[in-house]
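Structure incoming, see below.
Only one protein chain is missing; all other protein chains are in place.
Entry: chain A
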């Protein structure tokens, strides 16, 4: 098997101002082309993990390697070139005075020629439906528009690894779905690896793999099917039971036979149809 693109071995980290570690003994491998969702309660260490991958902090213990390069103060710039990150609050991320300058900024830094750059900027803004805002100041946008521009920034950059930290939290449900679908297409076409931190369980359900963080540790790792079988345990972890599972349970309580709890609405409707259509 190929070596993992992202490799964390026994990583721990503590902020100076805190009494407890924010991350504790993290072991994780992410493979090329994979879509990994990270879920977990507020303060469980998700954003801290993202900052460590990007070399914004360094582990107090353990090692991180990206594409086989061990992440240190010497290698951090090489590593960062491979990673595009969208932060939880887009305001902290804007550097350009116009939307197009902002999206172009990362490309300029990576030495992309001007004509390619212009094309990519417009293409990326088109992909998130923000092409009509080219000359707007990023700080003077609505919440959802800001998030779209921040996402366009990494789309234009086409890095090997994209890290999304609740990047779609302010989008309307359909906008969110569109943006995630766009990213999934990109991931597929360009073999990009995506690590998506999210509280949106519907989005997490689309991932190849999910890790559940709890109090700075990886509590569980598995496919969406495996994770969402956890049921009430999810609620204890600050998460929730997916909607189709809740409906399955209630229908059972109300006397409807179901062979199992379904993860998607389509599967549930299909079973209801096959077991109740003998007319």
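Note that contacts are C-beta pairs under 8 Å (C-beta built on N, C-alpha and C of every residue); 3 or more make two chains touch, one makes a residue touch a chain; residues count from 1.
The working rule: contacts and distances are computed from a predicted model.
J.: Which choice in "Energy-coupling factor transporter ATP-binding protein EcfA2", "Cytochrome bc1 complex Rieske iron-sulfur subunit", "Ring-1,2-phenylacetyl-CoA epoxidase subunit PaaC" or "Twin-arginine translocation pathway signal" gives the name that UniProt lists for the one chain left out?
T.: From the listed options "Energy-coupling factor transporter ATP-binding protein EcfA2", "Cytochrome bc1 complex Rieske iron-sulfur subunit", "Ring-1,2-phenylacetyl-CoA epoxidase subunit PaaC" or "Twin-arginine translocation pathway signal", the omitted chain resolves to "Energy-coupling factor transporter ATP-binding protein EcfA2".
J.: For the chain that's not shown, point to the residue among A:56, A:95 or A:235 touching it.
T.: A:235
J.: Check each of A:31, A:158, A:199 or A:215 against the chain that is not shown and name the one that touches it.
T.: The single option touching the absent chain is A:199.
J.: Using the touch rule from the top, list residues of chain A that touch the missing partner.
T.: Touching the missing chain: residues 15, 17-18, 40-43, 46-47, 88-89, 91-92, 136-137, 140-145, 148, 166, 169-176, 199, 201, 235, 238-240, 243-244, 246-247, 250-251, 254-256, 265-266, 269-270, 272-273, 276-279.
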